[in-house]
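Scroll down for the structure; my scribbles are underneath it.
We show some of the complex, not the whole, and keep each chain where it was.
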């Protein structure tokens, strides 16, 4: 396989947003097959996809790219069943260790500044609608290089190695679907990590904590159009319903712990002199307690459905994203790991707070509930610009460090 | 029987508000029986009472009065089945003519000014909570005196004479119940009238038009109390629901014809630091079209029920008053009557507009739909103060004029 | 000049929407100059333009067309000062007679059906964004042909002839600006008309009545963006303000006469996890009474400004369209004209109701208030499809009839 920097840049060039990671998935599968991993992909690696784009988006995108000739069936991938799971079994009894990497890019046009490294070195995104501005290209490179090390060092290892390449982490859309796979139920140890996040190159955040739970909803309301001047009583205004719903939803946020609600986007109507036949709301809820999140979810649905009825509208509410709250049940394992890594010479920072949502939380909770152990790292890396900025770039020297870190964890699990 | 002024003043003294006209009903029945009318009263003269006070109000009122000893059973009357229907049959084939009088007073404490006639002449209301400030005492005197004339002149008359003494016209609560009696279905001609209404003494408004339709609703919402600081998520605020409902209801008023909605009273909550477990709204709708009124009624109920659900509240909506829109289907009959009365020497004003609600509208519409003819008069009378004012008083010289008018109409119907 | 059908089709081909009638205005001016009219145009024919597109729209449009070489200065026209006023003075003392024609098209892509006459005969709109789907192309042809007749028959005529070619009647945006010109203040008689409107070819509606008053508003709200999860208190949600404003506005519609309010379009927000920094509402009010319209205008502005303050938002409200209520003060003149035209052999319908808004109302009211007389006609014409439909087409045989009608009116005014 290419060296890790070249690998990362290859992914950077074909940046694709959530559920559209078609070229990306094909490339990952190719590498895994080359390494001798057993690979599953397409419909068999998904249970409940949310926040999937409309078919027209696929049609348009597929028109702009030429797909590589490969030896495996990509028909489900091009329908949006992106991502894959690779498995390598040493054949020796031992733990099942999983690594989860996200694979999608951000919906941004990459900077065309001549000072931007991707332009200097020629690895700028070829897709105007997408840019790896959050480091997921690096995550894939780290994970694939770790796969290579596992294969290379298989004689020293026991147990089974599972790598999950998950689509659509942006908007927390892909984790729900893949975290429910049977294979995640078998995992003893799960690893994951994120590049950047405000830490300088080389510092490793160990046992990231305080992942916020969140759900994203799309609500659409359908009313009845009528001439606002001549037949106002014949209409049922979806805008009026959306207004009442917005105020109602924002009255729900008071809980014993932190909870949030935000109607962040609204649109509706076809003309100023027409009683509006349609309106759409995009919203999210958050909580630092999964029970509160579920309770708020339920109240949002009641408020939405019944407010629509009050204004005689049809209503549809769609889950468009989700992540769970996560805070480890095993702080002693974080402590022990911190000590182990410090002893190995890493510059470590114990239990950093994420204070944001990431859908790796579904895997983290599932494995811990199954009596497994999990470890999420922050891979400190000096950034050229903030995450999700068109000039984002990270210091690639973190890549081999992260691979070593993963391998050191794997050896730790082997000796447990 | 006493003279008409003394009769009116007797009723004035025992002023009683809607559904509490206990002494009033007993007195009317006594007069009718004395005149030889057949009288029905109690439960048999009601079909669907609305806006009835709570039992505690009856208990309290009955404690303050001493009931007269009479020869008929008053047990249902004191339960709030007030009002009565008198029938006098000449025994000769002929039309059925009905007169409807309202009998209730206004919820006002009568003026204690020494300039107020009732104080000078000693016929002030003995009930602090009620005053005949709308002239219904006069209506009863006119109707009873007309009954006496009918009996006195029975040899010149044919057909059957029905007098309806209806409770609870204020708040339009009693008309719905009595207008549905079978006997109203047999009426060929219906007469009614109102004293005052801005016309000077002696002027007769003929064929009052433009009665507005209205419905009155009481909505009560029940939520769940909780400590607003410590457990806000355990509460369901009925005040929040009432607020959303108020705004929702006021968005419903745009129709092709005139329609109105008004939430006129609100109350709710038990303490500022408690999520409010209760809220009550008193509202009314109006329309100058009965179809719009029914449509608005239906939308109010949907809005109320579903908004309550949105805020997870229990809801109850009670019809507390109702009147129909009425505009005669027989303008030619109004014209003909105007000419007839002018020829008789009355100072007449044709087809005045009421622009308000009166529950005689139920009878007017029912009789006209049955191919009958109806005539509502305004009995012009100089007023000392506006209707519903504590110093209201009318010029009693209109009373005998109104009796003559009714008798002239009766002779007209006899000769038809 | 070409024949009237060819003239109408020429305008049809260069259909342009409101304030973008650049080619149209140049063509009208050319014809008027050719006929010997004195022509004013550009900034001098405007006082207060409303609902004008943004500069970017002009830049884009001008890129797509090639402007004709003409002998007059078009620099202000291409900035959006469209429309013009032509004046022909006979030199003889007499009345000032004005005709008002609208010139803009509807924002529609014209049908490409092979059955659509414009496709068969080759006069389909060359602009995809605009189509003469309301007959204004016909109005221009009628008015220009009438100009030709005036010039041709000038020896038989006295007084002064003013023709107003007004832009942006769709959305009632252009009338306010041109109706305030000084020259309208001098008009003794004003004529106008509209093709189609549900009357069959040849029927002439005389003295159109019941023009509804309306105002169109664009409200924009600016809040403060913040991360909805991490710093909700730092944000000020423009969507919340827009929701409260929508409900507040819809509570304002109850008046003694017909009045309407409709928030017909809404949009806002930048992402579901961001407190929305912006929101926009498009709304309209209507009333059949100019005083109510002004009162409602004032209450809308108070509601908008103060609701924005309540949610700590910046607010801007822009008048984007306006028309007055009009009902003639001279029904006897309508009657007299109807008789005159009937005698001339026209198939007339007296005083049809428009029940819609048209900004010719500003001119109609101004001239009547100045003691002038006005006459608005409906030019009955069988339609292929409804007004504002992509397949709209009218029966061109009405065009010469309308010219004759205008000339007959002019002769009537000459003989007055």
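Letters A, B and C name the chains as they come in the text, with residue numbers starting at 1 for each one.
Following the convention adopted for this analysis, a residue touches a chain if its C-beta (ideal position, glycine included) is under 8 Å from a C-beta of that chain, and two chains touch if they have at least 3 such contacts.
Just so it is clear, the structure is predicted and the values come from calculations on it, not from any experiment.
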Q) What is the copy count for the full homomeric complex in this file, when 3 chains appear in place? A) 4
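Everything below uses one rule, namely that only the chains that are shown with their structure count from here on.
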Q) Taking each chain's centre as the average of its Cα atoms, which chain lies closest to the overall Cα centroid? A) C
Q | Rounded Å distance, chain A centre to chain B centre (Cα mean) | A | 68
Q) If you look at chain B, which of its residues touch at least two other chains? A) 247-248, 251, 254
Q) Which part of chain A faces chain B closely enough to touch in the complex? A) 230-233, 237, 240, 244, 247-248, 251, 254-256, 292, 295, 299, 302-303, 305-307, 309-312
Q. Where on chain A does chain C make contact in their complex?
A. 212, 214, 216, 228-230, 232, 237, 239-240, 242-244, 246-247, 250, 260, 262-276, 279, 282-284, 286, 355-357
Q: Would you tell me which residues of chain B are touching chain C in their complex?
A: 247-248, 250-251, 253-254, 260-261
